[in-house]
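All protein chains of the complex are present and in place, except for one that has been dropped.
The first chain written gets the first letter, and so on, giving A, B and C; residue counts start at 1 in each chain.
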Amino acid sequence: MTRRPQVLVIGDSADYPDRNDTARTLGRFIAEQGWVLISGGRGGVMAAASRGAQEGCGISVAILPSDRMEEANPWADIVIPTGIGFARNYTNTLAADAVVSIGGGTGTLCEIAYAWQANKPIIACSFTGGWSAELAGRTLDYRRTDAIMDAHSSEEAMQYLRTLLQPRQPQ
Amino acid sequence: MTRRPQVLVIGDSADYPDRNDTARTLGRFIAEQGWVLISGGRGGVMAAASRGAQEGCGISVAILPSDRMEEANPWADIVIPTGIGFARNYTNTLAADAVVSIGGGTGTLCEIAYAWQANKPIIACSFTGGWSAELAGRTLDYRRTDAIMDAHSSEEAMQYLRTLLQPRQPQ
Amino acid sequence: MTRRPQVLVIGDSADYPDRNDTARTLGRFIAEQGWVLISGGRGGVMAAASRGAQEGCGISVAILPSDRMEEANPWADIVIPTGIGFARNYTNTLAADAVVSIGGGTGTLCEIAYAWQANKPIIACSFTGGWSAELAGRTLDYRRTDAIMDAHSSEEAMQYLRTLLQPRQPQ
Partner (left out) sequence: MTRRPQVLVIGDSADYPDRNDTARTLGRFIAEQGWVLISGGRGGVMAAASRGAQEGCGISVAILPSDRMEEANPWADIVIPTGIGFARNYTNTLAADAVVSIGGGTGTLCEIAYAWQANKPIIACSFTGGWSAELAGRTLDYRRTDAIMDAHSSEEAMQYLRTLLQPRQPQ
């Protein structure tokens, strides 16, 4: 198999400077490990994570709700306009080997719920507020016995990712 | 327009007797008002609500994740096997004029998040536990200024529905 | 099981008077048998079939591409705004016990292809032109050994449906 680990970063589509900074830092880290960044492809956390991935010379994939490639932020390398509206939240989480959540409203809440059901490892950046803060450390229902990982800093989120996924050797 | 109001009932697919009783009572009430019951078409709360709708001589619609009509519970009148997996949660909420939530795990949580984004009125039966209890009375994010309605009994849920929707005259 | 047979009528969303007449006739017939009419819920053949179903005092279900109930034609009884764009063509065919095709462009072509893959019986009204005329009587690929049924008149389409499905006794 040639596939690299795929990390989904979820969070607000609106711009919160602190949350965007975290997303950009993590996007760059993900790229530097040789992993693929998956995101919802729009603004806010999604754009910042993609921008970070580009700075880290990695690949970012934008999985969009709309049917138009032009909806993607300018840092997306590969654009998948699903055309299925916010049903694409489901696809996003299925494309993840691990999920990192930053801040977030009900879109993020929806994706965390899907990720839980699909048995994906979830790291919630509790220091960024939003639903990430509220759900970090929690067990969401009877389906799993583990809890959402609570990252108190970007570094702790990176450490969780390193534990979950294998860095990729340069080729 | 000939369309009747459509009420989505969401909740656990596993069987909890108390939650099922509430679902059956509300399904019957919905049918008796001349409204259409929408559900996810599977077991637990979904089956109980459909059963209640049948007892009330109404119509229940099952919007299934799978591609097989046989997945529906035996009380569904109209079966829509979406074939899109749990992306059907999105479709479910879009088909609702109002949403009633009973108990619930992360599937229910996902649907509440979608319903919030789609600006649908949401009534959470807090007396049934699960995510319904946790989210009743809350405002989920900046998108709306209202709160999820908190029903402390089946009667209060019915009263909320009566206020939101028009009963339909016999024809 | 209480479920009635569900018949999907597909065809042009633009208005062709002859095709609309056929759709309205068949929609009425479907309703009079006690079956449920499924359609894509928009204009042209979809609206005419729903109108016929209403005249036959039956139930018509509109499975829409958009996320807005208002997109449905005025004769739809139950409206399912899937929100998944033209991916809803897939859901449409899965909701069918039998498919009737009238005229049709590439939307209809897409649905015939899906219906073939899902192993649904397909009746193409060859007298209405479009892709229905072109594919009537054909075997589309190796997946099936049967052919698309070729209806040379509305009456022949009705006869095919009667053979495929059980009329429902009045209750």
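What we mean here is this: contacts are C-beta pairs under 8 Å (C-beta built on N, C-alpha and C of every residue); 3 or more make two chains touch, one makes a residue touch a chain.
Treat the numbers as computed from the prediction; the structure is a model and nothing was measured.
The chain omitted from view is touched by exactly one of C:113, C:133 or C:147, namely C:113. In the complete assembly, the contact with the undisplayed chain comes from C:91, out of C:91, C:128 or C:154.
Which of B:16, B:86, B:131 or B:160 touches the hidden chain is settled by the complete complex: it is B:86. Within the complete assembly, A:81 is the residue of A:27, A:40 or A:81 that touches the hidden chain.
By the touch criterion stated above, the residues of chain B touching the omitted chain are 67, 83-87. One chain of the complex is left out; on chain A, the residues touching it are 1-4, 6, 36, 54, 59, 61, 63, 67, 69, 72, 74-84, 87, 90-91, 94-95, 97, 118. Contact residues of chain C toward the unshown chain are 14, 84-91, 105-107, 109-110, 113-114, 116-117, 130-131, 140-143.
By definition in this document, only the chains that are shown with their structure count from here on.
One finds 41 Å separating the Cα centroids of chain A and chain C. Taking each chain's centre as the average of its CA atoms, chain A and chain B sit 30 Å apart. Measuring from the averaged C-alpha position of chain B to that of chain C gives a distance of 28 Å. For chain A, the set of residues touching two or more other chains reads 84-87.
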